[in-house]
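One structure is given here, and the rest of the page talks about it.
Yeah, one chain of the complex is gone here, protein chain that is, but the others are all in their spots.
Chain naming follows the written order as A, B and C, and within any one chain the residues start at number 1.
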Amino acid sequence: MTTPQVPDPATLAPSEEYDLYFGPNHPGIEGNYSVRVRLKGDVICQAVADGGYLHRGFEKIMEDRLWVQNIALVPRICVPDPVPMEESYARAVEMIGGLEVPLRAQWIRVLMLELSRICAHLFTFGGNAATIGLYTNMFWGVTMRDLFLDIFEEITGARIYHIYITPGGVRRDLPEGVLERIEALLVELEERMPQFEDLFFNNAVVIDRATGTGRMSAEEALAWGVTGPNLRATGVASDVRRDDPYLVYPQVDFDIVTETGGDALARMMVRKGEVVQAVKIVRQAIAALRKVGGPVRCELPNPLAWDLPAGDAYARTESSKGELGFYIVSNGGPRPYRVHVRGASSMHAVQVLEKLLVGSRIEDVAQIMFSLDACPPEVDR
Amino acid sequence: MRLLADIVLMPLIAFITGLFLVLMYRRVRAKIERRVGPPFFQPVYDIVKLFAKKTQISHGVMHDLSIVLLLGGYITAEIFLPVPGFKGLAEEGDLLTLIYIMMVPMLGLALGVGSCANPNGSIGISRALTAMLAYDVPLAVAIIGATMTYGTTNLVEIVRIQQEGGMATWGIATMPLLAIGGYLAVHGMFGKEPFEIYIAPAEIATGPMVEMSGKYMGALFIMQCFQLYTIGVLYVTLFLGGGENWPLFLIKVAAVVFISVAVTNVYGRYRTDKVVRWMWKWPTGIALLGLALVMAK
Amino acid sequence: MTDKPLKSHVRPPQDTMPGGAGQGCPAPDAQTRSIWRRIMDDFADHCRARSLFVLHYCTGCGAIELPPTITSRFDMERVGITPMVTPRQADILLITGYLSLKTLKRVILSYEQMQGPKYVLGFGSCTINGGMYWNSYATMKRLDQYIPTDLFIAGCMPRPEAVQQVLLKLIEDIDAGRANAWQDYYRNYDFYLGNQQRLFGAGWNTPTDVIGEARHYGYYGPGTEGEHTRLLAEGGGSAARLAHAEYPSTALTGRIKS
Partner (left out) sequence: MSIPARLNEVLNELPAIQARPAGARRVRVDVAPQGLPALLELLKGRLGFIHLSAISCVDWIEDGQFELVYHVWSHEMKLLVSCHVRIAREPGVYVSVHDIHEPAGFFERDIHEMFGVHFDGAPSMEKFILTSWEGPPPMRKDFNTRKHVEETFEWVDYRPDWLKDIERKGGGIES
């Protein structure tokens, strides 16, 4: 390690500004991430995001593994919302290999994606409330999410990393009776939503804290490359599921939830609306799965000697954080030649966060970060 | 000799009651969050564990001294409180002395945290002093109103007046507006949401506590016990007729704390400026109205 | 523990290691303690085991299973385990999964700031042997080389039940006075520092004076000082140096106006 030149503090000009480190070891930071803010009094005049604490070099180690081995690796890129990762990887491989996904598998994937969206949003509700000291909401939200993890466990055998969606379909069919249990759970969720509503969205303190916090306009959001719920909170009805549809989403009936505030409150309102929409989509998927039969996976060659044809593909998915992109290049070999992951948070966890923090105050740093739903692992990869 | 026994016993009883209050606080919180909560001896375990730490970091003399001020302030305050069966110094001191002594711990903490050189601590303590400034105004108004009603600042006298006349002469009956304003100020004094911005973990990593470890942290835990008890007793003395006997007295103190800890769990925390504005608007306004009524009588 | 000698140097003999022979409280050993002292120690251990503060540091993906463990469904406060915010206040450092080298530095800093007795739990396969990321250039492979680890949880990722089980095991160990891995950091500081230096370079330095603490608290052992700690003295480094090495050029080096 080279010895850097450290200026002696005594030689510096006196200043009214000082630095504060948010993270990586800080409860107000989402995941393992850091934001260094320069403050003047309570007001932030400069913010520098510092990532890489969760860097594992996914893109590199995926080049070192077989196409099937990577299925186990991809969900780990984004921890709170892993299913879109599996879906994007699988679809990019399908686009290169020209694989046809059976209809039943497509519906199952939609079901999984939307359940995962509900989970991720419930988690964000909790996290966002905890940043302003409303821990009760966090306890309730995380526990509610846990019931959904049980469904995942029943379907896939794992709570978090399902490794369920494979190129060409899904790993196995749904177990007996799980559709009924999902329906029962959705009813329970709908019963509990008013409680969250009362506790969070109708709470005077939350409204006071969240209104106007981290506000951005639609023009700014579009120019900064913001996607997903954060963009929709500024009033732009953009959704990959609708604009660049994949799977059976063209057949699914759902609304794009938008708000006009563009602040922390609006972002959480959009997420609340999306949970409602996700419930609607899951119900449609359940109805369809009752009718559609057939295989859940297309025929694949021996996975250990599977050479994908040369080519490249860019798959986009609407994850709970925004637009998720997988760019995969194959050179005709048994391993990917290059995988590039465009993490859904890569914009709003770095550049946008840095911009929004300037002018806000210390107490809002955590709230802005959580309301943007920044997911550091997919930025660091 | 009697005084010596009181000086030892009164803080001890305060500490033990405080442990129960802390336990209640944590249990209530757990129930609202739909979980089981800590075991019965948890507050004791925490404190013993913290004092039994084998390594310890100190940040200088001021840091050590702050703990003395912190605990000393509260232990002194206990002796001035009028509780059933003990005389202590309640007769000699009065309300103003008590309020004055109760400010010492916070100032002591400020001194100690200042020597830690952790910016989170400094921000936290400046917020804490601001919050103190905020809730002291309605509290002062309530206390002025109370002294005017009772015609004395002697705490024993105040308790006697209320107990002789029965429930109708309790402060809460004779000056309800002051009682409400005072209660809101007391809620701020407890340092719970929505007025706990100065320890906000998500913002400044628990502020003043950020550099406290082992025995220092243990002292803060003990301080929390004293704090809940002292503030509860102060309110009971002023507005709820003081203690006729120990069971009734403890029920009253627990009730004061209970309402506060039950309410706190459904709120987030206000920003510092909002805390000041809110405190100077609602509780102060209500208390001033109460004061006007008292003066009109 | 490996049978194979490490590349840099050989670890000290087994009996100075955690769980090996001759472990116990440092100054007066188990035999010579007075009855009073023994009762006090047992009582302290009893309380320590029932009041554990976990450092709130989400080092890796395992952090996603901590909220379920702490919240209403599994409720760890039942056995006295609560999350705490800063390393100063915490007892348990829960390493939730892989550590990138950048995080490992912070973890070591956090660990040294914690007050003993402190416990480290390795969570997930990645802390044991690299796990999923065995061929990744960016993550460390064995946690116990860099900080002494009390217990490991296998799995990727371990379920909340597994986390609970390991915490209960830790409680059992503390109760029996066995969870003393933290003393190993003082006794064999040279070993840990050597491994840290191999990753971070010879100039690696932390603000905590571990050797001084070891002397002061009576944990000084034959492995406390060695060839690696000598490099520390040569570097004469400071905390400021470390902080600025991580944040080059645009360093926002202001000073609070006094």
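Criterion: a residue touches a chain if its C-beta (ideal position, glycine included) is under 8 Å from a C-beta of that chain, and two chains touch if they have at least 3 such contacts.
Not measured: the values here are computed from a predicted model.
Among the displayed chains, contact with the absent chain in the complete complex occurs for A, C.
Within the set A:60, A:192 or A:283, the residue that contacts the chain not displayed is A:60.
Contact with the omitted chain, checked across C:51, C:72, C:115 or C:145, is made by C:145.
When you scan A:321, A:342 or A:361 for touch with the missing chain, the hit is A:342. Within the entire complex, the positions of subunit C that touch the omitted partner chain are 2-4, 6-7, 101-102, 105, 128-130, 134-138, 140-142, 145, 198-201, 246-250.
One chain is missing from the display, and on subunit A it is touched by residues 49-52, 55, 57, 59-61, 64, 95, 222-225, 227, 238, 243-244, 312-314, 316, 323, 325, 327, 329, 337-338, 340, 342, 346-347, 350-351, 380.
Please note the rule applied: only the chains that are shown with their structure count from here on.
Set side by side, the interfaces A-C and B-C show unequal numbers of C-beta pairs in contact, with more at A-C. Averaging Cα atoms per chain gives one point for each, and the point farthest from that of subunit A is the centre of B.
Centre to centre, using the average C-alpha position, subunit A and subunit C are separated by 32 Å. Residue positions of subunit A touching 2 or more other chains, listed in rising order: 18-19, 27, 139-140, 143.
Taken residue by residue, subunit C touches two or more other chains at 56, 71-73, 85-86, whereas all remaining positions touch fewer. Every residue of subunit C that touches subunit A in the complex is listed here, in rising order: 55-61, 63-65, 67-68, 71-73, 83, 85-87, 98, 100, 102-103, 106, 110, 132-133, 135-139, 156-157, 159, 200-204, 240-241, 244-245, 247-248, 250, 252-258. Interface residues of subunit B, counted against subunit C in their complex, comprise 26, 30, 33-39, 41-42, 44-46, 48-50, 52-57, 201, 205-206, 209-214, 217. Every residue of subunit B that touches subunit A in the complex is listed here, in rising order: 32-35, 119-120, 123, 193-194, 196-197, 200-205, 265-272, 274.
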